[in-house]
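One protein chain omitted, others in place.
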Amino acid sequence: MAAADVTVPALIEIADDCLILGHRLSEWCGHAPTLEEELALANMGLDLLGQARALYAHIGEIEGKGRSEDDFAFLRRERDYRNCLLVERTNGDFAATMARQLYFSASMTPFWKAISASSNDEALRGIAAKAEKEMAYHLRHSGEWVIRLGDGTEQSAARMAAAVDELHRYTGELFMVSTARLAAIDTGLLPDPEALRAQFDQTIDIVFATAKLSVPEIRTWQKGGRDGLHGEDMGHLLAELQFMQRAYPGQTW
Amino acid sequence: MAAADVTVPALIEIADDCLILGHRLSEWCGHAPTLEEELALANMGLDLLGQARALYAHIGEIEGKGRSEDDFAFLRRERDYRNCLLVERTNGDFAATMARQLYFSASMTPFWKAISASSNDEALRGIAAKAEKEMAYHLRHSGEWVIRLGDGTEQSAARMAAAVDELHRYTGELFMVSTARLAAIDTGLLPDPEALRAQFDQTIDIVFATAKLSVPEIRTWQKGGRDGLHGEDMGHLLAELQFMQRAYPGQTW
Amino acid sequence: EEFLAAFQARIDREEKIEPNDPMPEGYRRTLVRQIGQHAHSEIVGMLPEGNWITRAPSLRRKIALLAKVQDEGGHGLYLYSAAETLGVSREQMTEELLSGKAKYSSIFNYPTLTWADIGAVGWLVDGAAIMNQIPLCRCSYGPYARAMIRVCKEESFHQRQGYEIMMTLARGSEEQKELAQDALNRWWWPSLMMFGPSDSESTNSDQSMKWKIKRFSNDELRQKFITATVPQAEFIGLTMPDPELKWNEAKQAYDHGEIDWAEFKAVVRGDGQMNRDRLRDRNKAWDDGAWVREAALAHARERAENQQIPQEAAE
Partner (left out) sequence: EEFLAAFQARIDREEKIEPNDPMPEGYRRTLVRQIGQHAHSEIVGMLPEGNWITRAPSLRRKIALLAKVQDEGGHGLYLYSAAETLGVSREQMTEELLSGKAKYSSIFNYPTLTWADIGAVGWLVDGAAIMNQIPLCRCSYGPYARAMIRVCKEESFHQRQGYEIMMTLARGSEEQKELAQDALNRWWWPSLMMFGPSDSESTNSDQSMKWKIKRFSNDELRQKFITATVPQAEFIGLTMPDPELKWNEAKQAYDHGEIDWAEFKAVVRGDGQMNRDRLRDRNKAWDDGAWVREAALAHARERAENQQIPQEAAE
């Protein structure tokens, strides 16, 4: 297994993706378009928060400095969160939330599959085996909705197209190899995301074709999250997320 | 002048009203319906935040425990903020913001006038003399808008009526005599708000008549803020308001 | 007449009434109203607790709270399904909730002010709900009884979870203990009101008792709840906000102070702190989601007509 200085920054990126997207999904609670979607959105949020928890705990153990899952989740500065920009985007309408979920799960399903098959970190393989199944469900669920909305009414098609137009440019970062990631690929901890990109593209192509959506041409992929350079929504998310831990430091809940 | 244990809790109510309403108005920044209203909303927000600052500084001095204006503004628990519920209501649409401003300024104009004329606290009289003029401007400005919108288009009239229907029930608390207030009235620090209510009612009657709005009948006046019993929006406001002071405790900015 | 007597005889034999069985119109109406209110309460109940999901103080608590609120949505689903067996559609019931015509439990018209409220709601509100619901697991109407068995199991888990939050706070820092006590102070009386008016004031409950839709009176259930809850508060060192509360050896029950029925009535008729906000939020969610529901319907209709859409992609 790779040394802590390789593993910790590489896994933080993934854990932060899960935390922030899980948080975003949890914001839907009580506001979903149907009762069935209340349950599904909560389910997906729970999966992601659960993955974040498992990853932070694992990172804390490898790091060996006594940081708990909550220290990672609640007590870092904005610049230290390494999630990609896609997951921090505000929920927007249901179309945007489903497009974001499709993009994320289409990248994470093969990612976790590759890890569970061949990472050199046994504990991470365990996390991956569970996460892979969960993300496959997210992919199926969000893919169905992208199809339903893309090929639904005129209004839903317009909203879905707007969501894709808005979010597609954030998907490049899902496959960007940061310095932290590169080291982890070299040691055999993580798979090369470029190799997974073909699967992502194929998934998106199939879903979009059925949904009557076209894949946008992107001139400039948005990035920054892996360097802690977030968008303006991130700070407001953190103000909520961190509120209790900041206001009542050092207590047990 | 009254003792600190009378003055402090009585003035905290007023200072918190100013802080929270000022904060709410500042949330409009960049989102107002016209450029002129960007300026006007910021102006009113600045007036209120300025009043809050002056009051907290005065309270801190009277209290004599070394608490700064920022300690009061940023470092209390939600249950310790004593603002009335009206001012913490979310901005809603422009009609709701203007209705809220009308209600607040229609109550505060005579309030500050009475203080500047006859409070036994000289510093407070100074704050009041300035605040009275500011609130008269808020009253004029919001009153004009309530009239314009109430007697504008069908849509604006409906929105204004909905705003009144939503917010009128919070105006009782503006004149409620809390325990803290009662003691301050007894000592001559503050005027009896019941005596000011007639002026408030008259102002509202005149504005509403011109705006073609009717004054709702209220079965149950909403209250709680003076006991620190706020609504659910308050906590989210505080998460933002307090963010920096909580995340970076004890620093100078 | 004969049918009513035969129906009552089935009830008296503790036979379950099933959807296709003949039943008196009053029985059906009472059940529809009660199950509907119960379902609406689950749905509206998601809002006060949902208010703290984004601010939960630890990952463990965040996950537990989101899962709890999700369970409430699930209960809403079972209950709407149970009501559907009586011939009212979910749309119809939703419409009644959103228009303000149907009631839901008044407890959800109080705001959740601090994190401790999440503990208090779980402990007291779910605790009171269970007291109401356990007898419903033996309700004469089969689908409702079966839904309640599942609901009760989950509610009792939520109740323990809420109590555990309170215990953690009560055993935490001085400030945390204050949070817990403050939450108890605010939620105790509204929880007692959840059982409804005193038996002397309560209307229409005799018939429900006879039909075994209801099995205990409001005051009986309230007493059970107090008896179960007081020792729990004592165990974690919290004080009940009722100076008149004391054990009455003769009654083998607690005496308690007068409930503020004026407040109860004000909240029931729509004047609670959060009544309007709750309906506004539910209406907004529903209205904002209209285009999604329409699109799903349009898509399903088109797919049904058009079998050449690849199944694996669309499913």
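We just call them A, B and C in the order they show up, numbering each chain from 1.
By our rule, a residue touches a chain if its C-beta (ideal position, glycine included) is under 8 Å from a C-beta of that chain, and two chains touch if they have at least 3 such contacts.
All figures in this text were calculated on a predicted structure; none of them were measured in a lab.
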- Task: May I ask you to name the displayed chains that the omitted chain touches in the full complex?
- Result: A, B
- Message: Among B:62, B:147 or B:190, which one touches the chain that has been omitted from the display?
- Response: B:147
- Item | From B:7, B:178, B:222 or B:245, residue that would touch the chain that is not displayed | B:245
- Quick one: say which of B:23, B:100 or B:169 touches the chain that got left out. B:23
- Which residue from B:58, B:159 or B:181 sits in contact with the chain not drawn here? B:159
- Message: Considering the whole complex, not just the chains shown, which residues of chain B touch the missing one?
- Response: 19, 23, 26-27, 29-39, 42-43, 45-46, 49-50, 52-53, 56, 69-70, 73-74, 93-94, 140, 143-144, 147-149, 151-153, 155-156, 159, 206-207, 210, 240-241, 243-245, 248, 251-253
- Query: If the missing chain were put back, which residues of chain A would it touch?
  - Reply: 78-79, 166, 219-220, 222, 224, 229-232, 234-235, 239
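Following the convention adopted for this analysis, only the chains that are shown with their structure count from here on.
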- Query: In whole angstrom, how far does the Cα centroid of chain A sit from the Cα centroid of chain B?
  - Reply: 42
- Distance from chain C to chain B - Cα centre to Cα centre, in angstrom: 37
- Multi-chain contacts in chain C: which residues touch at least two other chains? 55
- Touching two or more other chains - residue numbers and ranges from chain B: 235, 239
